[in-house]
Structures are given as structure tokens and as C-alpha cells.
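Input: one structure, supplied below.
One protein chain is absent from this view; the other protein chains keep their places.
== chain A ==
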Amino acid sequence: MDQFLFFLVAFLAIASAVYFVFARNPLYAILSLIVTMFSIAGMYILLNAQFLGIVQIIVYAGAIMVLFLYILMMLNLNKEDESKKANLPKFIGIFSVCILFVGMLGAYKGLTGKTTAAESIDNSVGLTKNLGRLLFNEYVLPFELASILILAGIVGAVLIGKKDL
């Protein structure tokens, strides 16, 4: 049952990611990327990392993807006018990605495919209560720095987006 759920969600993630990479229309590509984000959120929930699952849905599927769609609609790019690339760079790109993939798989060659978690593993670690305790005890300074980073991001986006500075 668990393996079936994993394969279902993994198939959904990979299929929508493939469609995202190869779709000609950017609007459909971004919509398919939303499906990928939701499947990854499903993976987090299967891993009992509920906090990350909800944050994935709120931040990625909710905020970032809507930002993408908003820019896409604002710039009126909903058409398939992507200029054709020459065949040689395309071939080189596919070839190098194949080499990367095979190289990464080769790095996992020693894995046996049987590494499951021990029975004694604490699987309440991804709940919001435990993560919040960790976040506000050990990671207070990075948390505050992240807020400054977000502020800098907002100011930067507004400055770049202004028409005449």
C-alpha cells in the first residue's frame, strides 16, 4: 500500500515535470509545474513531514506559482512563439544531461535498495510542534536573518520593477 502510494505520487511528479519541460506553451508549462509542486507536497505528507507539506502548498503552489502566472499574463506571453534553437546545441544539451544522470546513478551504485528506516525512528519529528520548538530554540538568528532577506527581496523587486528610478 505504501509503495503503491509512493509510485502513484512519483509518477504524477515526473509526468508533470516532463510536460513542464517540453510544453511549447509557457502557460500550460507553468500550470503543469503547479501539479509537480502539489505532488512534492504529497511526498512530504507521506514522509510525515506535515509542516513542510503545508508550507510547500502555501509558498510554492500558492504564492510562487501564482507570481509566475501573474507575470505570464501581465506580459501577455500566452502564445507559442518560441524561436527554434539550432539542433547542435539541443543535442549537446540532451547529451550532457544524460551524462549527468548516468554519473549520478553511478554514484549510487553501492546502494542496495533496502535502506528503510529503523522501527525505533521517531516519526513525529516533522510535526509543527517539534519543528517550531527547534526553530525558536536553535535557529532564532537564521530565522531573523531570513526576515531581513525577505525585506531586501521586496525592496529589490520594487526597485527593479520601477519604470524610472
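Definition applied: a contact is a pair of C-beta atoms (placed from the backbone, for glycine too) under 8 Å apart; a residue touches a chain by one contact, two chains touch by 3 or more; residues count from 1.
The rule we apply is simple: contacts and distances are computed from a predicted model.
Which of the following names does UniProt give to the chain that is not shown: "NADH-quinone oxidoreductase subunit K", "Putative peptide transport permease protein", "1,2-phenylacetyl-CoA epoxidase subunit PaaC" or "Response regulator transcription factor"?
"NADH-quinone oxidoreductase subunit K"
Tell me, which residues in chain A touch the chain that this view leaves out?
Here the touching residues of chain A are 1-3, 5-6, 10, 13-14, 17-18, 20-21, 26, 29-30, 33, 36-37, 40, 43-44, 46-49, 51-52, 55-56, 59-60, 63-64, 67-68, 71-72, 74-75, 77, 82-83, 85, 90, 93-94, 96-97, 100-101, 104-105, 108, 111-117, 119, 121-127, 130-131, 134-135, 139, 142, 146, 149-150, 152-154, 156-158, 160-161, 163.
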